[in-house]
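With one protein chain removed, the remaining protein chains of the complex are shown where they sit.
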Amino acid sequence: MKHPLALAISAAALAFTTTALADAPQQGGTVNTIVQPEPPGLVLGMIQNAPTRVVAGNIYEGLLRYTTDLEPIPQLAESWDVSDDGRTYTFHLRENVTWHDGEPFTADDVVFSADVFHRELNPSARAVLQHVESIEATDEHTVVFTLIEPFGPFLLSFEAGTFTMVPEHLYAGTDFRNNEHNDHPIGTGPFKFANWERGTVIELVKNDDYYEEGLPYLDGVNWHIIPDGGSRAVAFENGTIDVLPSGTVENFDIPRLSEMDNVCVTEEGHEYFSPYSMLWMNNREGPTADKRFRQAVMYAMDREFARNVLWNGLGKVPLSAFGSNARFQDDSLEPYDYNPERARELLEEMGYDGEEVTILPLPYGETWTRWAEAVQQNLREVGINVRTQATDVGGWNQRLGDWDYDLAFTYLYQYGDPALGISRTYLSDNIAKGSPWNNVEGYENARVDELFNEAATAYPDEEREALYKEVQEILHEDVPVGWLMELGFPTLYRCDVKDLVNSSVGLNEGFRDAWLDR
Amino acid sequence: MSFFARFAQNRGALVGLIILLMIIAMAILAPLLFPESPWRMVQRPFLPPLSQDGFPLGTDTMGRNVAAGLMHGAWVSLLIGLVSTSVALLIGVPLGAIAGYYGGLIDDILMRFTEFFQTIPNFALAIVLVAIMQPSVTSIVLAIALVSWPPVARLVRAEFMSLRNREYVEAARLVGQTNTTIILRQILPNTLSPIIVLASLMVATAILLESSLSFLGLGDPNVMSWGYMIGAARTVIRQAWWLSFFPGVAILLTVLALNLVGEGLDDALNPKLSRER
Amino acid sequence: MSDIATETVLSIRQLSVALPKGADRALAVEDVSYDVKRGEIMCVVGESGSGKSMAANTVMGLLPKGVRPVQGEVIFEGQNLITLTEKQHRALRGLKIGMIFQEPMTALNPLMRVGAQIAEVFEAHGKLTPKQRQARALELLIEVGIPQPEKAISAYPFELSGGQRQRVVIAMALALEPVLLIADEPTTALDVTTQAQILELIRDLQRRRGMAVMFITHDFGVVAEIANRVCVMRHGQIVEIGEASEVLGNPQNEYTQALIAAIPSNAVPPHREANTTTPLLDIKRLNKVFRSRGGWFKPSREVRALDDVSLTLARGETVGIVGGSGSGKSTLGRCVVRLEHPDDGELLLDGVNLSQLKGDALRRERHRVQMIFQDPYASLNPRTRVGMAIAQGPIANGTPKAQALKQAGELLDMVGLGASSVERYPHEFSGGQRQRIGIARALALNPELIVADEAVSALDVSIQAQVLELLEELKQRLSLSLLFITHDLRVAAQICDRIVVMQHGRIVEQGSAEQIFLHPREAYTRSLLEAIPGRSASVAATA
Partner (left out) sequence: MLYARLIIMRLFKAVIVLFLIVILNFLLIQLAPGDPAAILAGEAGAADQEFLNQLRERFGLDQPMYVQLWRYVSGIAMLDFGYSYRLGVPVFDLIMARLPATLLLTGTAFLISLVLGIIAGSMAAARVKKPSGSIIMALALVFYATPLFWVALMSVLVFSVYLDWLPAYGFYTVGAGYTGFALVLDVAKHLILPATTLALFFMAIYTRMTRTSMLDAAQQDYVKTARAKGLKPGIIQRRHVLRNALLPIITLAGLQAGQMVGGAILTETVFAWPGIGRLMFEALQQRDYNLLLGIFFFSAALVIVFNIITDLVYRLADPRIKGAS
């Protein structure tokens, strides 16, 4: 069954392409949108959380952008070469780029950003940089990265949010976190920081010196801060807000809002992150340590119901550890369909004695709370004694970091390549207390470790594919975590905002090409 | 005039009592009328009220029966109100009694302590306490109790201060009764009527507080309370008004009824005031 | 003069006033008729619940809610006040009829200056300019004899004493020179000397202005002092009415006779002597200072309540402690029963010093001295059955409960209430009966000494007499030793062997009752004696 909203989205996408072709972009106008929650700061590279990315992605830039098919396209790097052994990457930079303060952007900025700034501050960049042997500026506009050994997903690592370019002339030699420019971020992007009224609005204005001729079309973007979901919906309804980024209104509001006149919806713009929702299951102790119990949980959950009722029919019910946007997915595996009978059998087989199992919802809003309730009820109906532990973000982090849970909701970004976004969940050397983002479930399988490690550095892709196929089979059988859903996040906007989403990070850099047909 | 006759003279109080009894009946009958868990997803989501047999109040975001939730919720809301009030009384009455009876330095210390609690805005403190203890029925009850005991302590203290020099108390002291006996036998029974009146209002306030906490997402996810229902329905208020409307009305009626009963009790227990009305 | 005295100002004819449903009787006042004439003071006298104030309130149009006249008429200046509209009635109040109330402490608005409150009377009837009103207010304050009237006019009520406040109320009532003044127990809340002054003031003003005064009181002493004519009421009906001298000197009605007989006699107390001279209580140089607790920046204040008080009481003797408010007499009593902790000095009871005992040691000695309290309504726990209230003491001191309750029954029998009262609650008893219960409670522990603190002051005269009689009888029967504290010399004279007069925490004078009465040595004692209302009148009557 296809949910009505999902149908609406494909129709809108069609309409969108036709009108986009018909009209020529117009200059001018300001778009009002929303950022939720209020970001802690705007210096991308120092802070990588979602609200910072969505605002600062329009101020800062990376070397590359990615199409919705995750193909790299130029941003600050005009072109790039990869050596045959897959160890040397040479980037040729644009020559006419200046920082917002007027200083030119050069290869030294790249070396500083990658080798100094990100190594110190940025954990996700750090994970990639551990494969890098050296970074050199061979001339003012050329940078060479030399890797220790081939690293398949290396070219996917240069997105603005993960690998931001920061101005060396302002940051070199300073205490980065207390740098005076943190209050007034300086980037190379299409918009400049203008004003931030805490609790109310962040205002960006057009960068007149932007290197892409004619861009941006808009005069500015205002990011409103409205803490209540209901108020955000009202603001969109009464026309104050033009664009509702994904996740800023509750899923339950989306069908109603999308049915309004002059409102368009798109599900695109999340391909790079491919948020994948999972159910951590503690592999260390309790009933969840038993593989049969974990399989029973997979059979007990009605994931189609959740997709249809809670997610408006958007997203995909996943097959296994690899999402559909991930490279090397093996789609021949047999899905864990909703089958309470099978779940009960498995529980009986393992001799489940009714021991209480706790479930930790993700404290990110109503949809997640409802979902936890649905799963709780699903599990109860096959005879599992479940109790929900309510918590806030702090408690959730703490419990996962301390492995103090039985079942817990989460979602993780996949970053396109299994070596970037997937292996981290299953590698045993990634088991460490204190973080909710590593191998939190405590799954240990030597063969899986071996396969993942080999695949990351194998070259070329055919070799990687074979290794990943075996990993997927093992994981599918072991169910180290529950695979809930590949999330579909719709972006709602007035149809007269054109060319809004055109890359795999969507709104994070969407206003670069956007224009108003008013 | 008998106690009930005096109570029933206040017509509002009688109405309140009837509403309250109905709500209590709802709570008691819930497991009989809706033996299934109120969490069960039994029908299509967002079924409007009266549109289908067996779902007089419709269904919620996930197809759960609103009527079942409302009935089961009565039990939870009343329980949270009663238990948190009892805990608040357990804290406030002894503190107030000791402060009021002994006076002097003990009184000073206890009252500074009470004032201190009142200096932190109530609701803010409740939120912090629930967040720290993590939401559960226990933490909610404790948090509500911890922010609502100071008025009890003050009331009891004031009563004790005015009663401790009553002649019958002095007489009790003179015949050699111990302080504990005097506090428990002589003074406490005579402070009961204002305490009962205050307590009935506190139950109402506690129900309101619980619903406010739930609204902010600090409710216990394992029990179906009215506050939870409104909190959960808040995001869909536009497309499904009935989801927040019915529990909202339920809270309103309960709080209203408790207040009316409280006033009635006040009239019946403190006849001096009733003449003024 | 004579024609003035016969001009009827107010005429009440067959007035009946109904109480709201559920009250203890249907009519507050039944078929009452009397006149108040110009230039006379008409005293309406009766005990509590006699309905004596109801007619006055009808005249003023100030009946409580739910209380309404159902029959008769009230004629004032040719119109029937009962049929007036509220607005018409309002025009008379303050202008033609003035009123004084019982409680001067609460009769004035605490938030308004005295001058403004007086000026309001003129304002209410649209007289004078604001400036003139202040001037008149000052004149009135001078007229009612307030000390420092220029200061008093801008004072707040709390800055004035009770007597001064009552003068302010009188000034307000007289501001517009009313034809009729109604005074509802205007001196009951005041102490003896102040009462005498206020009575003098009212009589004086009445003479000077030739007003008609309707004076409501429960005290025959006051009646004797002030009345031209008397109307005695009981249960809402008039039992006797006539010239003051007639009614007082030659009461016709049995009830009136009983009331007059019950007045503590002014006759010289009989000479009595204690049976023994063995000292039971020996108080040596007792001191007590009350300190108001100061704050961090606020100085504390001190009141010396007992100043080197020494006193002995023989076994079987009754000693009266007499004094005005603030004399320290109550503090002395409370120190003796150790409800207060004396600062220093000795309190020897049969040789044991009680003054510095504390905690359990004190608790164990408590049964030796017991107290009878003033307020029969406050001295019994409303939620404790009478039997239990009496038995509590013995139980606390180790007597088994059943036995203690049995004794309680016997004691109740002894104080004339019957053993069956054990199971009843205090609210089922009248004030006098409750006081008997209080006496039984005090006796339950077989104390060596009983302190009676104003034990009969809150009772109606007739009840007072009965309770005093009971005490007298018990005293004889059980050879009690009694410390009898009272503000009323007459009462003291009735029951005491010896009298101690106190003022400002010191003993002024002590001696046998006879001696204090007939040959007071100190000026203070004399002033107390002279202030007794009706003293001259009743002495004359008995003479």
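Some notes on this structure:
Letters A, B and C mark the chains as written, and numbering starts fresh at 1 in each.
In the analysis below, contacts are C-beta pairs under 8 Å (C-beta built on N, C-alpha and C of every residue); 3 or more make two chains touch, one makes a residue touch a chain.
As the structure is a computational prediction, the values presented were derived from the model and not from experiment.
Contacts of the undisplayed chain with visible chains (whole complex): A, B, C.
Note on the undisplayed chain: of the listed residues C:Gln14, C:Ser48 or C:Thr106, the one touching it is C:Thr106.
Within the full complex, the residue among A:Gln26, A:Thr358, A:Gln398 or A:Asn502 touching the omitted chain is A:Gln398. From the options C:Gly39, C:Gly72 or C:Gly94, the residue with contact to the chain not on display is C:Gly94.
Note that of A:Gln26, A:Gln48 or A:Thr457, the residue touching the chain absent from this view is A:Gln48.
The omitted chain makes contact with subunit A at the following residues, 30, 32, 37-38, 40-41, 47-50, 121, 123-124, 126-127, 177, 182-183, 197-201, 222, 224-228, 230-231, 234-235, 237-238, 240, 391-399, 401, 412-413, 432, 434-437.
Counting the whole complex, the residues of subunit C in touch with the unshown chain are 60, 62, 90-95, 98-99, 101, 103, 106-112, 120-121, 123-125, 156, 158-159, 169, 172-173, 295-298.
Mapped onto subunit B, the footprint of the missing chain covers residues 115-116, 118-125, 127-129, 131-132, 134, 204, 208, 211-212, 215-216, 230, 234, 237-238, 244, 248, 251-253, 255-256, 259-260, 276-277.
In the analysis below, only the chains that are shown with their structure count from here on.
Centroids of subunit B and subunit C (each the mean of its C-alpha atoms) stand 46 Å apart.
The touching residues of subunit B, counted against subunit A in their complex, run 37, 39-41, 45, 61-63, 131, 134-136, 217-222, 232, 234-239. Listing the residues of subunit B that touch subunit C in their complex gives 1, 166-178, 181, 185-186, 189-190. Across the complex, subunit A meets subunit B through its residues 229-230, 233, 250, 252-253, 255-256, 305, 309-310, 361, 363, 366, 369-370, 372-374, 376-377, 380-381, 387-392, 394-395.
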